[in-house]
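A short write-up of the structure that comes next.
Of the protein chains in this complex, one is absent; all others appear in place.
By letter and in written order, the chains are A and B; residue numbering begins at 1 in each of them.
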Amino acid sequence: MAVLRTLLYLFVYPGLLFLFAYSTFCEWFDRKVFARLQNRMGPTHTGSFGLLQPIADFIKLLAKEDVVPAAADKGLFRVLPAFGLAVVSAAGLLLPVWNFDLAVPSFTSFQGDLIVLLYLLSLPTLIIFLAAWSSTNYFSSIGGARVLTMLFGYEVPLFLAVLSPAILAGSWRLAEIAAFYQAKPLLILPNLLAFAIAVVAVQAKLERCPFDIPHAETEIVGGTFTEFSGKKLALFRLMFDIEMVVSSGLLAAVFLGGFPGGALVGFAHLVVKTLFVIFLLSLIRALTSRIRIDQVVTLAWKYLAPLAVLQLLIIILLKGLLS
Amino acid sequence: MRIAAFLPELLRSLFKKPNTVDYPFKKLAVPEGFRGTPHLDPDMCIVCRACERDCPAEAIEITAVNEAEKRFRMVIHNDRCIHCGQCVDSCPTVPKAMRIDSLFEIADDSRHKMKEDWVYVRAVIKPKAPAPAPAGESPNA
Partner (left out) sequence: MKFQIPIGPQHPALKEPISLRMTVEGEVIVDADIRLGYNHRGVEKVAEEKNWTQNLYLSERICGICSHSHSTCYVQGVEKLMDIAPPPRGMYIRYLVSELERVHSHLLWLGVAGHEAGFDSFFMYTWRDREVVMDLLEMITGNRVHYAINAVGGVRRDLDDLQKAKVLEGVKILRERSVYYFRIGASEPSFVARIAGVGVLPLEKAVALCAVGPTARASGWARDVRKEDPYAVYGELEFDVPTADTCDVLGRVVVRVKELLESYKLIEQMIHKLPEGPIAAKVPRKAKPGEVVSRYEAPRGENLHYIKSNGTDKPERLKVRAPTLANYPATVEMLRSGFIADIPLIFAAIDPCICCAERAVVLTSARSGEESIVRLGDLRRQALERHQKAPLKRNAVWPF
């Protein structure tokens, strides 16, 4: 029975199957909201309301010609998309959806899984950098350099922002943090600043406008993905979609009280909360214009990081007051 | 400087009907006087060749099928036509032999399918009909 549960967990929910289906749904949601914010229609025709459009795009890309540049590092170039997908899917397993027991740590929920999840979510950035560098293209190289520069900008504010609710809850385990805020929902409020910072940092992590600098179409063509086509590009796109689901799930688990109530009710919580975060991400995308790479670093270190530290101070004081 | 200056407008459109039209399924009407595809009314044509001469894209071709019978053939190459409507303006007959309708979805997969031709006898109904190709002037407006 335990084996079946684990297999179910790995491959169905929240494993690969769910992540694939839900990430395409999230991409559809993001595209639809983005379009409606701009007074457009968005995907309309594939499936009802265009729900199947991301899947159609995925299949179409799979069928396209797959070109590997002559000068590219072929091994890296081939393996990286699959590796990136594997990393974010593994990160998805750490979300405290079901199949965990608060009292007993398991392989998907243990003390410190927050850190592991953050680490696994940092890896795609490095993978993208390697992919860009191994594809030997000027535009890709510039994109790769931008990816790394941006990483140094947003990663610290994100970690600091996620730290403060964890400190207040006194745990490094996602399930315990979520349970803490479920028990005391009012304590979500002092973390709002950290939530805002985290949303901005996740936006940067997902390389979406205003942080779509590494693949800024009008500047450096495809940027990091200039040389990627066909299956590899499809996998990278899927990787970004899953990363969006996982990081919004992380924010929901840490800031919004997680997904209580077992498999079914928890699923409803997951859908509502991640879609809320994705809505915020879409809103930021629609609201802003792409900024320059130097402005990203300035924004991160001048505003986001000090604010995150301030939030941390507030939380520590609050924790002192409460205990 | 105002952070999120665009926000009210964006949120308003979220609950509004999209401004775009589901094109191939729903179509907007073209206004009156739209310049679409040119057509010939063979009963009126006096073969003055004013349209052929003034057509900037050389899309109109008039050839004699049988000079003695005064039978002519006009071909309009819709693949070359630039829809300027100069042929209508140049046409001296009243009512005009050349007219332009509001049809604009005329794309085809082969340029040879886009030809339209008429074989007809030259009309002689005009009292002051000029002989073929008046060299002097032609009405421009």
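In the analysis below, contacts are C-beta pairs under 8 Å (C-beta built on N, C-alpha and C of every residue); 3 or more make two chains touch, one makes a residue touch a chain.
All figures in this text were calculated on a predicted structure; none of them were measured in a lab.
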Residue, one of B:R35, B:R49, B:R73 or B:R99, that touches the chain absent here: B:R35
Among A:L19, A:L160 or A:A286, residue touching the chain not depicted: A:A286
Of B:D41, B:D89 or B:E116, the one touching the omitted chain in the full complex: B:D89
Contact residue for the chain not shown (choose from A:T136, A:Q182 or A:S229): A:T136
Identified contact with the non-displayed chain, of A:A70, A:L186, A:L264 or A:L322: A:A70
Absent chain, residues of subunit B that touch it: 1-3, 5-6, 9-10, 19, 30-31, 33-35, 53-57, 82-86, 89-90, 136-141
Residues in subunit A touching the chain absent from view: 37-40, 69-71, 133, 136, 138-139, 141-142, 145-146, 209-210, 212-213, 216-221, 286-295
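Please note the rule applied: only the chains that are shown with their structure count from here on.
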Rounded Å distance, subunit A centre to subunit B centre (Cα mean): 55
Subunit A residues touching subunit B - in the complex, by the definition given at the top: 33, 35-41, 44, 283, 286-287
Contact footprint of subunit A on subunit B as seen in their complex: 4, 6-7, 10-11, 13-14, 16, 18-20, 22
